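Before I ask anything, here is the structure I am working with.
Removed: one protein chain of the complex. Kept in place: all other protein chains.
Chain IDs A and B follow the sequence of writing; residue 1 opens each chain.
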Amino acid sequence: MKKGLLGMLAIILVSSMFLAGCNKGSSDKGYSNGGKGTKIELWTFNELHEQYYEHMAEKWNEENPDDQISLKATTYPYEDLHNKLLVALQSGKGAPDISDVEISKFGNFLKGEPQILPLDDVIDPEKENIVQSRLDIYAKDGKTYGIDFHVGAAVIYYNKEIMDKAGVNPDDIKTWADYKEAGKTVLEKTGIPMTTLDIEDQWSFWPQVAQLEGKDDLLKENGEVNLTDPRIVEVLQYEQDLVKEGIAIPSPGNDHHSEEYYGFMNNGGAASVWMPMWYMGRFTDYMPDLKGKIVIKPMPAWSEGAPRSAGMGGTGTVVTNQSKDPDVAKKFLAYAKLSKEGNIEIWKQLGFDPIRSDVWDLPEVNEENKFTEYFGPNIFSTLLEVKDEIEGVNIGERTPDVSNAVKTTILFQTLVEMKDPKQALEEAASQIK
Amino acid sequence: MKPKKKWKLSSILLILLFVVIGIFALFPLFAITLGSLKPSTEIMRYGLNLKLQADLLSLDNYSYLFNGETDYFIWYKNSIIITIASTLSCLLLTSMVGYGLAVYDFKLKNVVFGLVLIVMMIPVEIIMLPLYKLTMSLGLMDTLVGAFLPFVVAPIPIFFFRQYASGLPRDLLDAARVDGCTEIGIFFRVMMPLMTPAFSSMAILQALGSWNNFLWPLIVLRSSENLTLPIGLSTLLTPYGNNYDVLIAGSVMAIFPVLLLYIFFQRYFIEGMTAGGVKG
């Protein structure tokens, strides 16, 4: 009997090893178009992006019957994607042809010799139609390595219902000083804070810094850390003052992407929030009760006539040096993100403000969709209004470290623990090499 | 004459103590099972709570597991395959090593045992990157085998088997030798059957570890169809909204096989721990 048991175990062992070994890495499984055509492997961290690429691959095949591609797109969790990609590029094996890289992680991929390919050959033909700052952020030594989905223009979303109750007209708010005053009124009349602030994320802080005139923001133009710049200290001080007076509160859940925040805002917890254009999708998907109550306006500026917006966030999609068909990969990428059709689809499917400015006043883009139903028509008119005031940001090798410091210590220490902004910034800066 | 068991005060207190502990232990699992029966928008708005809310209860979330939108059942299958393969191969190899260290006297004995202890101490994170490169060169990336091979000769079972084997009667060994058994034969035919309790406990420990293993499979496994259950579930947590419906229901279902395994084998597990004696 015992021998029989042993024998059975042995059989189970062998068969399970066999099954385990049988799972070969790449096969034709998962490749679109039945595996026909040039095989392209793509990684992303957002399922919506994955669906978008798959859709564009189909369209490409329709328009290019002689140059078919077979796409395998996979979505990994955000941190995981960047780690995997970095390790694969580092070790020289296992990287896909194309990958999304989020902007605050992009610096990691520019260190040393970039293991990703310059994309200028496909960008140059379309260059004049593209918002330039969205190309500069992914460049090193004059070569551009990533192509973005959107401009990510920072705007401000007002809860009209609350604003009306307080008797404040959003169009009257032109500067941050105006905003503070309006905030006091709203607080007095309704008891509701004017806004919430990101604590573990950078979407409240960074746009305000980027709005400052001149070419420096969190990094100087030359890539050096700029955290101790007195004007940045002032920005942080401004935010801290808002919190001290109750005009702003740290976002529930510590950032505007948490379940706590969605629930809070959906129940009318705050009168406004400033986030990039791509945040629209969060409203439609997670804050249904606010439908029809939110208006999108340009952000206040630091002074009259100063820039009102900045390009925030972004996903720089790259082609890796491990791609077996770099030319096809580049062409597909350009089609998906640089072409007119691509840009129109980017708005329609993803709700992003596309990087080709010649698309913004096209009728297709102003058609009805779930965003116009929620926010009202003329979403792009706000964008067109600030078209020439969209500041770029400096992205470099230090960006991941700076971004990390902002998200982990700086905001928390100053806006929750009420530490002195100058001190917090100086301490953080000293730790970044 | 043995007195009948009386309901002494101390008994009652003890029971109460353990009831409280039991509640503490099971309460989170109850909360999450309840949560899995409610739509995830509830969780978004109100967090996990205990309100029964009978009108909201449904098995909808579980249906998502079955509808093929996620690869949930493929992950399940992969986890089962890896758990079985790694546990069996681990038991075989580690029992050999533990036995060898316990029963024989040879020059390097203490050195090897010391090495085993050292391997036990090092968290895998320290050697993760070179191990990753190695796995790539061996062509084991994104394979189920690659997800467990580097750790199959695990130090803790070696340690345990060594302790256990030290307690086995030596005369059996000598008798077998007289009978003309090869040394290997002695191990497989005589000693191994004697170590069954040890095998049971280590089997459960290894199976548990393998089922819940996270970090290394996270690095090695790529394509969705090769993921194991914990990794697959974690892909549902994204910064763009957590797919709590599937995540919570999926987590609840992930507990079941292990629960069953434990319920059926707990006797052997205890026997193994007990008899083996982790003696000095």
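In the analysis below, a residue touches a chain if its C-beta (ideal position, glycine included) is under 8 Å from a C-beta of that chain, and two chains touch if they have at least 3 such contacts.
By our rule, contacts and distances are computed from a predicted model.
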Name of the absent chain as recorded in UniProt (options "4Fe-4S ferredoxin", "L-lactate dehydrogenase complex protein LldG", "Sugar ABC transporter permease" or "Deferrochelatase"): "Sugar ABC transporter permease"
Residue among A:V87, A:L135, A:L197 or A:L212 that touches the chain left out of view: A:V87
Touch residues of chain A, complete complex, unshown partner: 79, 82-83, 86-87, 89-90, 108, 111-115, 199-200, 252-254, 259-260, 263-264, 400-401, 404, 407-409, 412-413, 416-417, 427, 431, 433
Where the unshown chain meets chain B, residue by residue: 8, 10-11, 14-15, 17-18, 21-22, 24-26, 28-29, 31-32, 35, 43, 45-50, 93-94, 96-97, 99-101, 103-104, 106, 109-110, 112, 115-117, 119-123, 125-131, 134, 149-153, 156, 158, 166-167, 177, 182-184, 187, 208, 211-212, 214-215, 229-230, 233-234, 237, 247-248, 251, 254-255, 258-259, 262-263, 266, 269-270, 273-274, 276-280
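Heads up, the rule we're going with is that only the chains that are shown with their structure count from here on.
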Contact footprint of chain A on chain B as seen in their complex: 43-47, 78, 81-82, 84-85, 88-89, 92, 129, 132-133, 136, 141-145, 192-193, 218-219, 222-226, 234-235, 237-242
Residue ranges of chain A in contact with chain B within the complex: 2, 6, 9, 12-13, 16-17, 19-21, 23-26, 29-30, 45-48, 74-78, 80, 84, 87, 91, 93-94, 257, 259-260, 262-263, 266, 285-286
